[in-house]
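Note that one protein chain of the assembly has been removed; the remaining protein chains are unaltered in position.
Labels A, B and C are assigned to the chains in the order they are written; within every chain, residues are numbered from 1.
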Amino acid sequence: MINLELPQKVKNTQMMSHQLAAGVFRPIARKYDKIEHCEIPKELVPVGKMLAAAGSGGKLGADGGGGGEGVKNGGNMMGVVGTTEMAWGCCGLMLSIPGMGLGNAAISAVGSPEQKEKFGKLYCAMAITEPGCGSDSAAVQTTAVLEGDEWVLNGEKIFATAADRGDAVVVWASLDKTIGKAAIKSFLVEKGTPGMSVVRVEDKMGLRVSDTAALLFDNCRIPKENIMGNPEIADTEEARKKAFGGVMQTFDNTRPQVAAMSLGVARAALELAKELLEKESVCPQYNKSFFNSTALEAELYKMEAELEASRLLTLKAAWMADNKIPNSKEASMCKAKAGRVGNYITLRCVEICGSLGYSEDALLEKFARDSKILDIFEGTQQIQQLIVARHVLGKSSRDLK
Amino acid sequence: MINLELPQKVKNTQMMSHQLAAGVFRPIARKYDKIEHCEIPKELVPVGKMLAAAGSGGKLGADGGGGGEGVKNGGNMMGVVGTTEMAWGCCGLMLSIPGMGLGNAAISAVGSPEQKEKFGKLYCAMAITEPGCGSDSAAVQTTAVLEGDEWVLNGEKIFATAADRGDAVVVWASLDKTIGKAAIKSFLVEKGTPGMSVVRVEDKMGLRVSDTAALLFDNCRIPKENIMGNPEIADTEEARKKAFGGVMQTFDNTRPQVAAMSLGVARAALELAKELLEKESVCPQYNKSFFNSTALEAELYKMEAELEASRLLTLKAAWMADNKIPNSKEASMCKAKAGRVGNYITLRCVEICGSLGYSEDALLEKFARDSKILDIFEGTQQIQQLIVARHVLGKSSRDLK
Amino acid sequence: MTAQAIDLLFDLNLTEEQRITRESLIRFSNVEVQSISRLSDEDGAVPADFYDKTAQLGLSLLSIPEEFGGAGMPRSPLSNMLSLEDLGKGDMSLALGTMTPLSFVNVLLDQGSESQQEKYLSEIADEKFKVGTIALMEPKATFEATELDTTADKTDAGYILNGEKSMVALAEDALSILVVAQCDGVISAFVVERGAEGLAIQKEEFMGLRPLGLYRVTLTNTLVSDSARVGGSDNPFDVQRVVDLGNIGLCAAAVGCCQAVLDYVVPYVNERVAFGEPISNRQSVAFMVADMATEIEAMRLMVYRAASRAEQGLGFHKEAYLAKVLVADKAMEIGTNGVQLLGGHGFTREHPVEMWYRNLRSVGILQGVAVV
Partner (left out) sequence: MTAQAIDLLFDLNLTEEQRITRESLIRFSNVEVQSISRLSDEDGAVPADFYDKTAQLGLSLLSIPEEFGGAGMPRSPLSNMLSLEDLGKGDMSLALGTMTPLSFVNVLLDQGSESQQEKYLSEIADEKFKVGTIALMEPKATFEATELDTTADKTDAGYILNGEKSMVALAEDALSILVVAQCDGVISAFVVERGAEGLAIQKEEFMGLRPLGLYRVTLTNTLVSDSARVGGSDNPFDVQRVVDLGNIGLCAAAVGCCQAVLDYVVPYVNERVAFGEPISNRQSVAFMVADMATEIEAMRLMVYRAASRAEQGLGFHKEAYLAKVLVADKAMEIGTNGVQLLGGHGFTREHPVEMWYRNLRSVGILQGVAVV
């Protein structure tokens, strides 16, 4: 039966995450934005332990679970709802919780039991992007060559979240660049492995507390068993496509989570803007039709409508994942919409609150800085539009680029 | 010296055109929208004669003139300003004035003295588009083959404005389809020439009074001298490009004129919406900052700003043409902006006036129907963006398609 | 409506009953509605037998109590909303026309007394198409449903109504018109019956929704009895509920229409070749289509949520309000982009996109129809 309200158990997750966000993240959000580069913020250490104990690590992208037969509201929906709340508190801090890296999610999804055992408790980053390729994940230039019992990695990675503070990194590399997508595999590299170095930690506009590092692999040797998934390169065109499709599918589960970050930041901005405006007697009541309202009310209604639309798209994509319904199109839809809406809302909230919005006295300006990357990373707006378009039009990536 | 006000002589043109628009077009705009298909509206016959006597026929795209040395405000600016006013009255009627067809403009621009003599006084339509090609003017499939002293035309044309009511049609056809753009020439075909027939007159959403016809050429024979411009196909790649470039350049002069139509229709809508709203005590005074206004005021301000921006872009493009400054980029800029803004404003004006806007009692709904095609014909929004992008990025049509 | 007793999961699946109803409605929409859509638009009227065909779907009858001639099924805003989406995909005008009696029925079921239900619904509950309709809007640019110019004055004989109503669907054929009016400082509603004195009905012409039949209803000292007043001083007429449920219905029809746009343009842009390739290989075309699909899904979910809350007896004013804000904006965007994607062809009446453009412009305007 059609119901778009959250059930109690999801609301519980929401409430707990909100408490964490309001109690721990919000009060220190400005401080760490100012500090920018630092060790793992000490306030986050107990948070990481708590979440690990609660089994939240790597749960992103986990499937349904719970609910017995029939429809399920599981890990994906919990993830989306929890992420929204935490990002509401501070998206940068959420991305800095030790043990909750994107690498952890990958290990949890496709790691072998041994890998899960060994790396599951570490703080694992993910390194995909390279200087020469942005959203083009198939153009990975980093190579992995098997020499005896070791893989030898060479190449450069950028924009690896938590790669400086993390204990290990999941690295995408190609076994054979002449083959393309199908030869791309991921590898586990522990911090301190000779040949891997952090080139720099980026200075960024937003998400400043979150470390974004560039890594260099210079004959970096790792044990043979540190490859994730099947070490063979598929030998038919069909199988190769499928193999890379499998890699890309992991994004189907993470895109709604990034959309959720956008939702959280945007809602934070909208709520704060409303608070500030209420003090000046602007109190939207939904009691006049749109064009009979004041300009400020109309702006707030528009933002609220766009935010709610993005939220429902994101919940739908998560709900599909929980219920094992292929959701590649919907995952991109929610990421595209939430990304652009999040950026629009946060920027607009700064504007409608004038000097109060632009000031560092409030967090609105920070939200407007943080939100921008959420329309870029994990696939830009344009990449999401491409994916949606290919689904809707029935096109291959060759026809529509 | 920078001055964006119109000089008196242009204002005079504006005033005269406005009188014509207000006195002749407006009162009969609804009537002919309802009638749709008819002979040349009788009210337009004296208008055509008057304009022909004033030498306005084919003046679109004429160069500067007047003003002596230094900067010029000439035919292009007069054209833009006059067109805006007439379209303000009724764009469909403006396009139906006998003797003022697009074909007349082409003859005036590139016709031989004999052709001007013979066809200049006729009402000449222009037939470019074909069922298989929209904005792709280079893909013309209609052929022209010289047999003895005659050209034999074969093919089908659509969307030819005034081709049913006109006395003659300027037809684009290819001398050799294997050669492409460079082989495209234009031909003068008189009404009643055997082999040319009007297949149908389109039923349209807007501009209903203006006839838009589909033509069939079935071994249609015309005299050898009815070819316009150089009958030879350029023999070097360079010369071919240039030849087609010359054909396309005529569009540089007409795009601002079509932008002007958009401006006229949009301003008509905005003025009418303001009139209706003023009766209900909505009177924007520009006395509060944007977000401290009411939603209706803010909407009106936004529309007014967008309209004014489009108007200035259009004036600039015309001013460049008058002063012999290459304006291909600016012509596309103004067409792109005016086209999208015109459609946005007319649709919005209907919305903010509610049932009064949607009703046939006022002309707002008609403006919203008329405006849509102005973002499409003479090169769609997307084609204009392509042209601007190629200029800004320094790209060829091969790189950026 | 069922109160939310149990802790429902987030779910987008239809119930078995809804699925079956949808299937038959979609079939009806494809076969009977879409096929006459263009013709009806050109005629500004529906074929003579169309509405009687819709009556056989029994939509208006369904929730009327059995004792008044209906099927006595539970009143379901959600199912009504789905019906509007399905019919709207076939044709918005015909969808709104088909649902006009149901709008009237729903308001009386929600807010009418039992005796009013008996009196006014019994005559609607028929196998032929019988019309009741709602007269809410007034001919004003800044119309606001809670601030009406139409008045009702209490006299000894009953209430005397004066005012001008606009965009009243199917008024000419209506047995009963629910007129919303200002009475003693509050918004109230009165059922005016066919042929009442001082009641004048005149066809209005609009940009779109041409076959729907929208009328100007003028009331000049029209007297109705006390019993014609829906709601009273102790249970005042809830005009906001009518507006909100109407917005849900209208938005659902618009979502259906937008889906029709998308379904039409996809094969078109895939087949249409320019510059040597299908135009859908160009990002400007493909992204426009992608955004259409995304926004349709977004609108649909907004409307579903509002309807589902109404169904469950939860508050739904804000949800309906926001759905309307979004849909008024995005539906028109889709309408205009639908034409754009077809270029010059989209501007001709050979293709339906221009009609959808005109119909979708109504979404930001219309109120008090399609009350689900």
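Criterion: a contact is a pair of C-beta atoms (placed from the backbone, for glycine too) under 8 Å apart; a residue touches a chain by one contact, two chains touch by 3 or more.
Worth saying up front: this structure is predicted, and the values here are computed from it rather than measured.
A.B. asks: Among the chains present in the display, which ones are touched by the chain that isn't there?
C.D. replies: Result: the unshown chain touches A, B, C.
A.B. asks: Which listed residue (B:Ala52, B:Met77 or B:Cys220) would be found touching the missing chain in the intact complex?
C.D. replies: Here the residue in touch with the unshown chain is B:Met77.
A.B. asks: Spell out the interface residues on chain B facing the chain that's missing from view.
C.D. replies: Residues 1-8, 10, 67, 71-73, 77, 286-292, 301-302, 304-306, 308-310, 312-313, 315-316, 319, 329-330, 333, 336-337, 382, 385-386, 388-390, 392-395, 399-400 of chain B touch the chain absent from view.
A.B. asks: For the chain that got dropped from the picture, name the residues of chain A it touches.
C.D. replies: 129, 132-136, 139, 158-159, 202-206, 212, 273, 276-277, 280, 282, 296, 343, 347, 350-361, 365-366, 368-369, 372-373, 375-377, 380-382, 385, 401
A.B. asks: Considering the whole complex rather than only what is displayed, give the residues of chain C touching the chain that is not shown.
C.D. replies: Looking at chain C, the ones touching the missing chain are residues 282-284, 287.
Please note the rule applied: only the chains that are shown with their structure count from here on.
A.B. asks: So which chain is farthest from chain B, going by the mean of the CA atoms in each chain?
C.D. replies: A
A.B. asks: When the C-alpha atoms of chain A and chain B are each averaged to a single point, how far apart are the two points in Å?
C.D. replies: Here chain A and chain B have centroids separated by 49 Å.
A.B. asks: At least two partner chains per residue is the criterion; list those residues in chain B.
C.D. replies: 296, 351-352 - these are the residues of chain B that touch more than one other chain.
A.B. asks: By residue number and range, which residues of chain C touch two or more other chains?
C.D. replies: 142-143, 328, 364
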